[in-house]
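In what follows, a single structure is set out as structure tokens and then discussed.
One protein chain omitted, others in place.
To keep things simple, chains are lettered A and B as they appear, and every chain counts its residues starting from 1.
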Amino acid sequence: MTAVPVIARPARRAGTRRSRERAAWGFVAPSLIAIGLFFAIPVFSALLLSLTDFDIYALADIGNVRFVGLQNYERLLGNPLFWTAMKNTGLFAVIGVPLSIITSLGAAVILNARVVKWRPLWRVMFFAPYVTTLVATAVLWNYLLHTRYGIINWAIQSLGLPAVDWLGQPSTSIPAILMFVVWKIFGYNMLIFLAVLQTVPDDLYEAARIDGAGPWKQFKHVTLPAIAPTLLLVSIISVAGFFQLFAEPYVMTQGGPAQSTVTVLYFMYEEGFKWWNLGSASAVAFVLFLCILAVTLVQLAVAKRMGAYE
Amino acid sequence: MIEARPDRRSTLGLLAGAAVSGVAGCGPRDDGRTRLSFWAMGNEATNVPQILPEFERLNPGITVNVQALPWTAAHSKLLTAYAGNSLPDLSQVGNTWVSEMAAIGAISPTPAFAADLLTDQFPAVLETNRIGGQVVGTPWYVDTRLIYYRSDMLERAGFAAVPQTWDGWKAAMHAVKRVAPSGAYAVLLPVNEFEQLLTFGLQGAEPLLRDRDTRGNFSSASFIAALEFYKSLFDEGLAPVASSTQISNVWTEFERGWFSFYFSGPWTIGEFKDRLKPETRWMTSGVPGPTGPGASAPGGSSLVVYRHSPHQEAAWKLVRFLSDPAVQARFNGITGNLPARESAWATPAVAGDPYIAAFKGQLSRAKAVPKVPEWERIVTEMQIVAERMVRGEYAPRAAAAEIDRRADRLLEKRRWMIEQGRAV
Partner (left out) sequence: MRGRTVKAIALNLAVAFIALLVLFPLAWMVSVSFMSTGEAAVFPPPLLPKTWTLDHYRDLFLTQGMGRYLWNSFALASMATGLALAFTVPAGYAFAKLTFKGRDRVFQLLVAALVVPAQIGTLPLFLMLKQMGLVNTYAGALVPWLASIFGLFLVRQYALSIPDEMLEAARIDGASEGQIFRRVVLPTLQPIIVTLALFVFLGSWNDFLWPLIILTDQSNYTLPVALAALSREHVQDIEMMMAGAVITVAPVLILFLALQRYYIRGMLAGSVKG
């Protein structure tokens, strides 16, 4: 289906242009058709679907679908569980993004020090959790976080502190899941930071040192400006990632306790594939998309402002 | 390394291969045997393979393949499978889901040759499986909720048994609270569970939905009375305002006397037998009503045969086997599930268990809840409002109106369907 064979003829100026254009279309067509069919059409249909009351009745008989305008959105805004999901997702992002970025950056700065030995080895090691299967490691962390037999509580109790019912109470369920998420993903951003840090010339640090700058000042005046653009990019990608948490609550808490870990995507899954309200689930998907878009635009605007001042 | 030489044939070949192997994954192997695929959940899925060898021995030529679904994922799995035309031949289905599966036309109604399976059943449970005049599911095991209580605490408070009227019961609760350790309550009604309030609501004479089940009827005098009774238990300090997730394990609190009355189903019998210390005395009792023994909602699971299944006859054979009173009594011995066939209750193992006795009475007083696919969402909304009422946001009358408003909104589609003649 891909490379449409083009009959080989000795190159003649006039004919080549057209045949080259045909060949180019042959190369891109399968991919564009697939993107159109399995990405663009579904996304646009989702918008349409969100304006209908497609539900379990419609699944049985398509004649049972009605156009309802913005009713799904209106009801969503009046649904407390939706707001809970929004709040939880917001909490995940607001705590999780800085936490994961600081962890990544910290690890990158330490690894970047010239005195650290076997750097390539550590690099791969720290990155390894990122490629592991999310569901499997989520199951693993469920046990690490176990109230009675978990290693984490064992460590806490060894320090003389009381055991924590990590996944069993609403106040600690989000931090507990975040611990797992940061463990799993920090290696990704760390690699990116590390790559950028390696492009900062040593002379700059040397100059700062001669000016009497300590490690903190060096970080603030040399490292931070160098990584600022990357920091922005990484935070945009991270926000989008944290907005799409699904498997973690599905495997670890099933949205509980007391719906404290129901995320927007989890809410969409339940609305769509548990209750089969595909119309309202599509509306949830669109609200999620708008949120991601808004956060991205705000971050870009902030970056522009900051860039203008410097 | 993967050789990336894209050409038309290999791509098509891959696609075709994908489709074929996908189909092959669930297609029947052709050796003259009928392979029934049977989906079951949780405890039943774990234990039903123990009794199937006998079925296969009695029916040579039929092999049963049991697939286990976790309860928490079962509902969505069944509907996704329906959407994807990949339902099994037959499955276990929670009683409350029957109307939903029937509304989408997924289930085969009971054929004439299996009509006898519908005798010897608890009427309310059977009623739950009757949709639009046809019985679509065969009750497999039944359950209902009733009261577990600390008989020792009740005795100390001066009662021999649970009084069977609301007033008498409440007096007993006050008495129990007085003899209980300080800071304790009398009854546990988790504010995030709808079953308790629903049970109180079922005691009334009036139905919970009206107009052919297209509108809420929660503002009826009898439901408002139930709301008032429910709220008073919290207001008078008899029940803690707590959700079930805040109580880490029920049995230690029950043992400690933090509460002495607890609503639950038959599965708790085994749990309490295992977990409670032998010196903790407890018993089961029917649910009190406003003026005498009250009703409760019938629960449990039914067996349904799916319409698209090419093995209707074999599937019904399996339903017949699992409905046999002797098989059901044996299954009770393995799982603790209460048999659906009333005659299975006469077997010594079932009849001899003092904790089960109250269930028999309660099941005979069970009352089917409205059979609309929206029901589960309606009671979820009901409980959200009830929790707010308990926390002081609504008076009972205002709460009833709010529940009606929400129910009406959920039933809007159903009203339209009925007007259009698209639903029964």
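Convention: a contact is a pair of C-beta atoms (placed from the backbone, for glycine too) under 8 Å apart; a residue touches a chain by one contact, two chains touch by 3 or more.
From a predicted model like this one, the values you see are computed outputs, not experimental measurements.
Trainee: With the full complex in mind, choose from A:111, A:164 or A:178 the residue touching the hidden chain.
Mentor: A:111
Trainee: Out of A:67, A:83 or A:143, which touches the unshown chain?
Mentor: Considering the complete complex, A:143 is the one touching the chain left out.
Trainee: Can you say which of B:81, B:242 or B:334 touches the chain missing from this structure?
Mentor: Checking the options B:81, B:242 or B:334, the one contacting the hidden chain is B:81.
Trainee: Of A:166, A:205 or A:273, which sits in contact with the chain we cannot see?
Mentor: In the full complex, the listed residue that touches the missing chain is A:273.
Trainee: Even though one chain is hidden, which residues of subunit B still touch it in the full complex?
Mentor: 1-2, 4-6, 10-11, 14-15, 17-19, 21-23, 25-26, 42, 45-46, 67-70, 72-73, 77, 80-81, 83-86
Trainee: Which parts of subunit A face the unshown chain closely enough to count as touching?
Mentor: So the residues of subunit A touching the unseen chain are 1-11, 16, 19-21, 23-28, 30-32, 34-35, 37-43, 45-46, 49, 107, 110-111, 113, 115-117, 122-129, 131-137, 139-144, 148-151, 154, 183, 187-188, 191-192, 195-196, 230, 233, 237, 240, 243-244, 246-247, 250-251, 265, 268-269, 272-273, 278, 281-282, 285-286, 288-289, 292-293, 296.
We adopt the following convention: only the chains that are shown with their structure count from here on.
Trainee: How many angstrom lie between the CA centroids of subunit A and subunit B, rounded to a whole number?
Mentor: So the centroids are 38 Å from each other.
Trainee: Please output the residues of subunit A touching subunit B within their complex, sorted ascending.
Mentor: On the subunit A side, the touching residues are 1-3, 30, 53, 55-57, 59-61, 63-64, 66, 75, 80, 165, 168-170, 254, 256-258, 270, 273-276.
Trainee: Quick check on the complex: what are the subunit B residues that touch subunit A?
Mentor: 6-8, 11-12, 72, 75-76, 79-80, 82-83, 100, 103-105, 192, 243, 245-246, 248, 373, 377, 384, 409, 413, 416-417, 422-423
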